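Let me begin by handing over the structure; questions about it come next.
Every protein chain except one is present and positioned as in the full complex.
Going in written order, the chains are labelled A, B, C and D, and every chain counts its residues from 1.
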Amino acid sequence: MIAFIVRRMVQAVVVMLVVALLAFMMFRYVGDPINQMVGIDTSPAAREALRQRLGLDDPMPLQFARFVANAARGDFGVSYQFKQPVADLLAARLPATLELSIASALFALLVGIPMGVYTGLNRHAPLAKLFLAVSLVGISLPTFLIGILFIFVFAVHLRWLPSFGRGEVVDLGFWTTGLLTVSGLKALILPAITLGLFQMTLIMRLVRAEMLEVMRADFIRFCRARGLTARAIHFGHALKNTLVPVITVTGLQLGSVIAFAIITETVFQWPGMGLLFLQAVQNVDIPIMAAYLMLIAALFVAINLVVDLLYVVVDPRIRLAGRAT
Amino acid sequence: MTPVLRVTNLRVSFPTRRGVLTAVDGVSFEIAAGEVLGVVGESGAGKSLTGAAVIGLVDLPGRLAGGEVHLAGERIDILSEAEMRKVRGRRIGMIFQDPLTSLDPLKTIGQQLTETIRTHLPLGRRAARRRAVELLEEVGIPAAAQRIDAYPHAFSGGMRQRVVIALALAAEPALVIADEPTTALDVSVQAQIIAVLKRMCREHGAAVMLITHDMGVIAETADRVAVMYAGRIVEVGPVADVVRRPLHPYTAGLMAAIPSLAHRTERLAQIPGAMPRLDAIPRGCAFHPRCAEAFAKCVLARPEPAVVGASRVACFLHEAAPEPALATT
Amino acid sequence: MSELPAVAPRGRLADSDLLAAFLRSRVAMLAALATLLIFAAAAFAPLIAPHDPYDLASLSLLDSLTPPAWRAGGTTTYLLGTDDQGRDLLSALLYGTRISLAVGFASVTFAAVLGISLGLVAGYVGGVVDAVIMRIADVQLTFPAILIALLIDGTVRGLLPGLTREESAFGVLVLSIGLSFWVQYARTVRGSTLVEASKEYVLAARLIGLSPVTIMARHILPNVLGPVLVIAAINLALAIITEATLSFLGVGMPPTQPSLGMLIRVGQDYLFSGEWWIIVFPGAMLAILVLSVNLLGDFLRDALNPKLR
Amino acid sequence: SDDTTFRYAFQGELSGLDPYTLNETFSLGTLANVYEGLIRRGPDMEIIPGLAESWEVVDDTTWRFHLRRGVTFHNGNPFTADDVLFSAERVVSEGSDLGARIPPGAQFVKLDDYTVEVRLATPNPILHSEWDAWAIMDKEWAEENGGVAVTSASAETPNYAALHANGTGPFKVVSHEVGVKTVFEANEDWWNWGDRSFNIDRVEFTPIASDATRVAALLSGELDMAYPIPVQDIPRVSANPGTEVLTGPELRTIFLGFDQDRDELLYSDVKGTNPFKDVRVRKAVYLAINEDAIAAKIMRNLATPSALMISPSLYARSGEFERLPYDPEQAKALLAEAGYPDGFSVGMDCPNDRYVNDEQICQAVVAMLAGIGIDVELNAQPKAKFFGKVLASGGYDTSFYLLGWTAGSLDSHHVIFNLNTCRNADGTEGGAFNLGNYCNPEVDALGAKILVENDPVMRDQMIFDAFTIIHDEVSHVPLHQQGLAWGKAAGVALVQRPDNKLLFDYVKK
Partner (left out) sequence: MTDPVAGDPLVAVEGLAKAFDVSAPWLDRTLGGEGRRLLRAVADVSFTIGRGETFALVGESGSGKSTIARLVVGLIEADRGTVTIDGVAIGRVSMGRASRALKTLRRRMQMIFQDPFASLNPRMRVDAIVGEPMRAFGLARGRRRRERVAALLTAVGLDPLDGRRFPHEFSGGQRQRISIARALASEPLFLVCDEPTSALDVSVQAQILNLLKDLQAERGLTFLFISHNLAVVQHMADRVGVLYLGRLVEVAPVETVFVAPLHPYTRMLLDAVPDLSMSSRDRLRATGEIANPIDPPPGCAFHPRCPLADTRCRTEPPHLLAAGSGFVACHAVAEGRAAL
């Protein structure tokens, strides 16, 4: 078990190093940060001085080493646009993104799994076909368009839900949460659904496919031959067996949920990291971009670790044998 | 005495694009209490489907297209799904071929056993667990009390099949259908499992329908044997008769084709060709294209089962005998 | 144990099962029809489009924002109206579909070729090679398509500043979408390869001394392509959507060669302003295209899955 | 409190609270509600007294400012001449982005606590015109909290003044989450509280980058005001009950520029020579562009076609200039005459998120030039990348471009000098924003004279002469002054100034 975790950790470090290199390399070549930091009538000489002060003239390996060493200390430098430590900026934005991502992941799971189970068990029911059709429409429209349509319908026309922002947030010191106020919760609904829709569809279809598969497994036949109730078979045996792939995919998806939050946050002006990142890309704010990438990778690695641990909880076979690929 | 199981004219068919395929066609047999009926036949002959039809587990799109199934005199093929569920496990137990895939990998065998026991018997959690341990001991699992909380993957193939037997017999059913219970196992283990199965059924007084393609197992285990070919029973009778004096040319060919330890031959007798596919079952007697003794009539008409001695055989070679009433009450 | 032909070999179109299943499914036929029509329209866009949207000299700003022909102020010259530059929307739509499909096909092909090759090698050679390829795949999964695209777009244009969007967009899109999709192919193919490589027909091929490359190409490859087909169909839909999303984020096709996504992005500006046709037609086209392709992919997946027959 | 809270959104964000860090309209405009300068500008841009109650030009090179008495900073400290001297020094210190607001060599001298004299090296008739935009900070506050130095654009750590604000203005900053939300509160101790013309006591600012979301939030009643409103959405917002749009001319002029510096264009199929050096070619481009169509269709009439690169409101004699007519035939003839009967190809740089419908304008230009055979390859990019490429820092890497310019000093000299005087290769001398390096010594000479001329009539004549040359030689192709479009809730009254700055102290709800 410990070995297992340590192995994951080592892998994580390797992944992080690679990501760090990518982040560093790529952003090193995007645009010219100097232009962003100063107004347009700053003189070339002042620009050159600035370049030197920032160390943008040093050899690449040196810059990278500096980058990794700083990153390891949680120091991603100071945002070119905001003049604030990137770590602080991200820390301030992290709660918004995490709340949004987790809410949408929950939405995807809580709606996707039951719908998947239903459509898997009642393959030919009209309602199941409807679910499938609707879910297909859901993945046939780009997220940003769905978001805009939601705003158009629910905010502008019906005026039920707010069109932007997080509503009232409560500051707990280490964390700001929108979950404790009515306006915060209301503000969460549209973005969370927009962001979760795609994953919901995915999970629903996955659960359905797995369910169909598992329901044909020999052990389910044997359960039926033993006269177990439909409920016990469907939920006690079949569902549990479908969970292993669902956990994998959900884990992977949560990672991409956080990444796809870029779009949702842009559409809904959700003050999270994605919005910060996109602004940073537009403004060539290298420190933010690099830190964001590293953070995404770190989150992803962490999620993977949790997924691996969940496997062990769900699947007894793994406890002995180590994880089968 | 009413037989535990009486199947009359059972038909199972599958609607397909190419028309309706009849995989089990007019099968009739019965099993008395304490009796072991062996069902043999080549792959695809319809053995498993017959078993599945008895317990009401024919997978869609397959369906019971005709015939009746009586369990202890009660007709069960017309029961609703909910009623049938109470029959399964409680009055009919079933054992499948592969012990590896028959058990839910994510639940301990204890959970699976107590769940089954409590579904059918009015026992509390603890009582059910005690019963589960007893059952495991009965099927010969050493240190049952400790191993009950293990997951299936911790057991070897033979041990798993013992667990499967315990599960099938948990509620003391009157009829046990064992569908190739030893095919996936090694010879040395197969002998042990057959022994356990036989002992358990004898002790519980259960009737057994033992499906296998291994003539040897039948010969050693069954009281009577039914030989299936292309969805029909071609011959059914006491084991000794069928093995030693097969009446149907197919049975005879089969017996001769099996290499035997007892006498070594230079060449095995062989039946030419292979069993027809469901969508291409010949008219008349389904065996006629492979039959050395076929004559004109075999091509045209389908032979009905006729009683010959203690057996019944569906072959025009044995048509002479008059047909007695089927029921033996 | 069965003497029956167990599973009909996957994916052979001539195989009557697939065809019959197809003929039975009205939805699949409808989707196929829609897909076919759209593909044809895209392929023959230069022949059917009433105007050439790339011929800038023919654009007249004064014709811009003309509503569709059946609306007041519409003209039959511009059946579906014009956009903000006076471009004929119908023609733009046809060409846009063509570009979206081109991006989709190119990136899926790129991803498939890359993924299949790596998957085959990983699965067949195994060992360290396998470990390295699969770890790269893990890292790759950390970055969804849009992140990769932002990265690549930035890098490419950072490295080659002289490059204009017109010149680079297509390549950047194909590269980034392709790069984010290959993992799925690699994993699937590796899985199937592991299964196939242990099958006895591969052993038989090794026994007669065929080289690993021959074995992979001649024996294993054709047998692992079934699931790949399904992935490819669904990826095509996903690629088209991704391109649209990237356009929304500003790294898609250039406005002078608008894809469906770019048309939607532009049209988005007119969502509130009453010129609904600028967004509705491309949006509907995209939805229908992606939906049809998805439906076909779905159908294929189910039809090719012997367990679901 | 809800009906006294004013919620508004802008497309960009407020990056810091130090008013000297960034020379950018929105930051300066927003912080002007918190910090005040010596002068202020009224609703019509007229110069009115600010923290200086009055001033006089003592001689050509000496200005004297009389400071307002009884003014306190938000922290309660009194405002005195020391604060002015401190602030003046801070503005020109390293790290400040506003250095150009105070001419080199200018000396601030404290005559008494409430009088300050500014001594200049050269005469400057428009000295104070930009002085609404350099704010006075509290010396003690800055010194106590370590905010003396300006948090420069490259600062590793922002100092106190970048995260906190302490001005004399009508509003105080309550909280500032960068990129998320900034909250202001009315300052009841404001010196002009008695005569105030606003009735709100709280302001919440949210940046909303997406146009659709910003408009939607206004339409749904979540905002009292949002800007800019995309021109195509103006009818919708106006038609919506409860919202309306304020439109007006902005000072910024949008124009096209040519590389007239290189002997061979960077992005062109013409080799060995630079067609843009030929005035006939520049003129052909001008004639080929149908600005009226652009204004009508792309700008939806929210633009004023312009013959000059300065807003008519900033130069009295603008009316005497006229745009060249749209005449593609003549354009073709001119091209042929210049030796390009079949046209040529050229690359064009264009921002796509800087000006109103900038990319659409460029696309239209591309289409129109295609009509006369000039094949333009458009490279539209986000402003960060665009500026990085075309400005001095990018080596003026462009052949043909679109740019917008506001005369920061609200004076023509700003335009003539920055955009039309010869510059050196790296832009350190001459017009740094003369990207194509249009160069005519006559214009340079006129520019130098204008700067020091104190007689308004003479000055206007010199400006007229310079503009005439520029116009005749088609140094650039001016297009239009873009319009302002602010969306607001019907019940809200506010003042829209052409400099696009939102002043809270005119907001009534």
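Just so it is clear, a contact is a pair of C-beta atoms (placed from the backbone, for glycine too) under 8 Å apart; a residue touches a chain by one contact, two chains touch by 3 or more.
Given the structure is predicted, the values throughout are model-derived calculations rather than measurements.
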item: Residue, one of B:Gly67, B:Gly158, B:Pro173 or B:Gly231, that touches the chain absent here; value: B:Gly158
item: Given B:Asp59, B:Glu83 or B:Asp186, the one touching the chain that is not displayed; value: B:Asp186
item: Touching residues (missing chain, whole complex) on subunit B; value: 42-43, 156-159, 186-192, 194, 213-217, 219-221, 239-240, 243, 253-255, 257-262, 264-265, 267-272, 274-275
item: Chain not shown, touching residues in subunit C; value: 1-9, 199-201, 203-212, 219, 222-223
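Throughout what follows, only the chains that are shown with their structure count from here on.
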item: Winner on C-beta contact pairs when A-B is weighed against A-C; value: A-C
item: Separation of subunit B from subunit C, taking each centre as the mean of its C-alpha atoms, in whole Å; value: 51
item: Whole-Å gap between the CA centroids of subunit A and subunit C; value: 24
item: Multi-chain contact sites of subunit D, meaning residues that touch two or more partners; value: 212, 216, 219, 382, 385
item: Where subunit C touches two or more other chains, by residue; value: 157, 250, 268, 271
item: Of subunit A, residues touching subunit B in the complex; value: 216-219, 221-230, 232, 236-237, 240-241, 314-317, 320-321
item: Subunit D residues touching subunit C - in the complex, by the definition given at the top; value: 211-212, 215-216, 219, 230, 232-233, 235-237, 266-267, 290, 293-294, 296-298, 347, 352, 359-360, 363-364, 366-368, 370-371, 377-382, 385, 389, 397
item: In the complex, subunit C residues that touch subunit D; value: 55-57, 59-62, 64-65, 84-86, 157, 161-162, 164-166, 250, 254-256, 268-275
